[in-house]
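Note that one protein chain of the assembly has been removed; the remaining protein chains are unaltered in position.
When the chains are written out, they are named A and B in that same order, and each has its own residue count from 1.
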Amino acid sequence: MNKQLTIQQPEAEREFSLNLEDLRPRPAEKKTFASYFMPPRHSFILFDPEKCTGCGTCEMICSTRNVGKVAPSSASVKVITDEKQGKNFAILCQHCRKPLCMEACPTRAIEKGNDGIVRISRLFCTDCGLCTMACPEAAPLKAPNNQEIHKCDLCEGEPLCVKYCPEKALTFTRGKAFRWIKGLRWTTQFISFLLLVIVFIGTFCYFKAGSVSLACPTGTLQNIASSGTILLIGGVSSALVLLILTILSGRIFCGWVCPFGFVLDLVDKITPKKFGWPSFLKSRMTKYGVLAGAVGGSYALGFQAFCTICPIGTLCRSYGVQSFFKSAELAIVPALASLEIAQRRSWCRYFCPVGATLGLTATLRLIKIVIGAKRCKKFSCIQCAEVCPVAIIDADQLREGISPKIPMTECIMCMRCIDRCPYDAAKIRFRWQKAVPGENRK
Amino acid sequence: MNPFQPFYNMKIGVVDLSTSSTEVISLDQDRVLKHLGGAAMNCDIFNYNQGDPLIFGTGPLTGSFVPASSLMIATFLSARFDRLCHVPFMLRSGPDMKFSGIDFLVVKGTAAEQSILHVNNGKIKMLPAGNLQDIPIPETIRELKKVSSSYQSFILTGPAADRGVPYASASIGSKGSLDKAGFAARMSAKKLKGIMFGGTDGLTFNRDNPDQGKELEKRISEDKNFKHKGFLSILKNLEDGMGAGRALTVSRKKDMACYNCPSPCMTHVTFSWQDPRKEEIQKIQDGLLLLDHMGFAALARKVGKNILPVLKSCLDYGLDPAGVASILSEGETLLECLSTIDKIISANSTRATCIPGTYDLFGGGIPPILTGDLWNKRVGLAMILGVCPIFLLRFPQITDTDLLAFLSTNEDVLKTMREGLSSVIESLFTV
Partner (left out) sequence: MKNREDKIAEAKRFSGADGCVECGRCVAACPMAEMYTNFSIEMSPRGIIKKTLLGNPVIEDKNIWYCTECNAGTDACPQGVSCRDLIRKLRETAIEENLLENAKTCKCCGSSFVAIPVENFVYGRLKEEPLNVLGVLDICPPCRREIYLLRNA
């Protein structure tokens, strides 16, 4: 009998009738009504490298929870030091919004709970280490003696490392409970719409009450061009109010006051995913061209050319609530609002001459928004870049660890980035302040 | 019930370099109860073994939640003083030895060729280290990391010890140490390049220890000594120390602490300098961890503003800065200092004898933060229990009862231990 020294050749492919999706389905993400106003709790530990002395107490106390004895190499946190520059850092799980470890785990052992904590279920974990391979920080740590994977689980809400760190370099936070900037902004936008459109007629274009008068700066420019005279009292000085507001706080008019902006934000909430403009249309300079055209046109034609078709003006000049739907020229508003389908605030980004005027004024601004890349948890978050309506935050730069320069002539100061950032990395600073959150300039 | 049970592995490693044999045997409980640990236990082991062994030991509190519990004690017959010496090694040396599975290590005999010991998971391996001869310590570490990247703690000798140059000093990694008693000379005489600890296991200690440690920290946090942290705050205890501190011109300072220490006494400095021995004019950015206060002050007295590059040179070669300071003359330029050091290293002396100095039982590196009998008592306490001596000197309000309470809170046991401890400390000085 000839005994073959080979094993049976099996089929190369095996059809599985049951796969992981059936055995351990992923829970579907439910967006509740409340989650529009209150963000899901995002718990994590904030680490300040300036305070860390590298004593390793965090590793000691963490390992007592993991393995029941003091064994720093079995901890879920690792302190590393750069010998040349003398910097310390504690590597620990950031409990990302979209955890990469969760995607990579072959047995679906990792889950993100409703409290925001990313946990590894010891029941399903095989210590394969693929979570470490996927994590940009390599935060799940493999204990060298028994090869088990240990990952921070925030000690179920009361992290020990935070409690025992002698330098207080670790702080535990649950993120922002209520986004007050969002609440304030929507309220201001609503009240402004109410006042400018419904209560006071034609206010934005020109408003006069006694000796106080306000005027749209773009309208004033067109006025000067068309009539050829500079009315200092009625014209330019009234426009100055809005210009001074812009110098102090950037294009906050665009984000908080403009009634057409309010309409655009509402449309944005109900339109589906944006398909984007072709790149040749996406130049921010177009709006300066529109402004130049408006002024030149006013000069040539002798009347305020753009003001007749201006969507903001159209909204404001409509006479009261009854005739809100009657006026034919109101068609301009939905026509321009439909640009929103392509990209958020397309009008504001590319075409609005009022925005262009304010943008030019904003070159004299006193404040700026900064995003400290050192505080930012670049791989796991980037919420600021996602939520910015005018898309001026460079996510690629953030991922490289560079604090992006935010062009304040484009920023509409909606402050969604500041509101959203759970790590306090996005802040308002005076333009002359060089230090960025997370960096101490000594 | 042995109160030391959760604090020790109860294992001692015995290495005979002549026969290349390594073994790990159990520690006798009665001896631990009698000598407690640290320097006292080391003495006992020393007397037990013939032929001038090197003893590495830890105290019962090493690695535990006692603040600054980083100590490893090396006991040996000093090449410089020709008497028994106990030299402290801080950073992570003590805990990593304990977490590698052994509490004490005896190294006897002389190896046939240069060797290095690996200690991990309760096992000791003796490996050849021929390729590590005569290279500066940072390069030695790079080579060792290629072999086993997870090993963190090293005790190494530098090229100075390889050549038998006076004032060779053992170094914790590339950072130097408080060894001014010639431990490196003893190591190199045995052809022992160094020891690496894996530190991957652990010990249970006592359940209440973390909170007891926090309690102690809170008590000392009001002390003004606590508020003045860092390397420079210790220098004020040395004569002309503050002047030495002022000589420092650095671009960045960062306080660093040893294992579980709430009050750092080391500082990492980044500085830029130009090597005068090289032709190209190029500013080098460098970083250095300052941990040897006495050595720094002695060197700064002689070298002044050029202290940092000269100190770096000493650390790279494994030389004691205080010793080098005694050779240099005041007011030399950087080029002259560096050339002197290069000349010392390249001197082809075979086993030159160490230049003697005033005898210090503890190696001559611990700064005189307190004086007289009090200093002796505090350092003796530290060296037996395994807590950093500099920490106990800075905070004399931490009593021996506070420390022993980590081992046991039982009144009777505490009383017996206290009495035992005082007699053990006294016996240290009578040897």
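Quick note on the criterion: a residue touches a chain if its C-beta (ideal position, glycine included) is under 8 Å from a C-beta of that chain, and two chains touch if they have at least 3 such contacts.
Bear in mind the structure is a predicted one, so any value in this text is a computation, not a measurement.
Seen in the complete assembly, the chain not on display touches A. Listed residues A:E111, A:D127 or A:D424: the one in touch with the omitted chain is A:D127. Annotation: of A:A104, A:I181, A:A342 or A:I428, A:A104 touches the absent chain (contact as defined above). Along subunit A, the points of touch with the absent chain fall at residues 5-7, 10-14, 20, 49, 78, 80, 82, 85, 87-89, 91, 100, 103-104, 106-107, 126-130, 132-134, 136-138, 147, 373-374, 378-379, 395-396, 399-401, 438.
One rule holds in what follows: only the chains that are shown with their structure count from here on.
A separation of 50 Å divides the Cα centre of subunit A from that of subunit B. Interface residues of subunit B facing subunit A in the complex, by the touch rule stated above, are 63-65, 67, 92, 95, 99, 121, 150, 174, 198-205, 210, 214, 217, 252, 254-262, 264, 268-270, 285-287, 289.
Taken together, the subunit A residues at the contact with subunit B in this complex read 53-57, 60-61, 63-64, 67-74, 81, 83-88, 143-145, 164, 166-167, 442.
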